[in-house]
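The complex appears here without one of its protein chains, the remainder shown in place.
Let's look at subunit A:
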């Protein structure tokens, strides 16, 4: 099982669609590995309503750039970070355009809800928002 983290805290997964890889397509959801070539994002099928980007390790920050690229290129559907993200990365994920984070139960137990809610204030104290205007 997994836990979905949003600004409201922990929740159940309410997404019932299926996922496919970018190459295969044919599903409303797309799974992207962290080593996806930015150029390949152009192949995102029209009508995709969920993109899930993998974080195999909390040290692998490629997903942050991929998320920003998807948003810059006009993707408006749901965007989820999945895997090994820690509570301290929640604000980064949100600022890069993710809507939510999917973690497994073991991680949710070790880093309970209050640690994630601690960073639900991700819109405050944001130098990026300030220099971009």
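As a working rule, a residue touches a chain if its C-beta (ideal position, glycine included) is under 8 Å from a C-beta of that chain, and two chains touch if they have at least 3 such contacts; residues count from 1.
Definition applied: contacts and distances are computed from a predicted model.
**Student:** What protein name does the UniProt record of the undisplayed chain give, "Chemotaxis protein CheW", "sn-glycerol-3-phosphate transport system permease protein UgpA", "Branched-chain amino acid ABC transporter substrate-binding protein" or "Sulfite reductase"?
**Tutor:** Of "Chemotaxis protein CheW", "sn-glycerol-3-phosphate transport system permease protein UgpA", "Branched-chain amino acid ABC transporter substrate-binding protein" or "Sulfite reductase", the absent chain's UniProt record names it "Sulfite reductase".
**Student:** With the missing chain put back, one of A:66, A:79 or A:101 would touch it. Which one?
**Tutor:** Touches the omitted chain: A:66.
**Student:** Please output the residues of subunit A touching the missing chain, sorted low to high.
**Tutor:** So the residues of subunit A touching the unseen chain are 37-38, 58-62, 64-66, 68-69, 72-73, 86, 88-89, 91-93, 95-96, 110-112, 115, 118-119, 124-128, 130-133.
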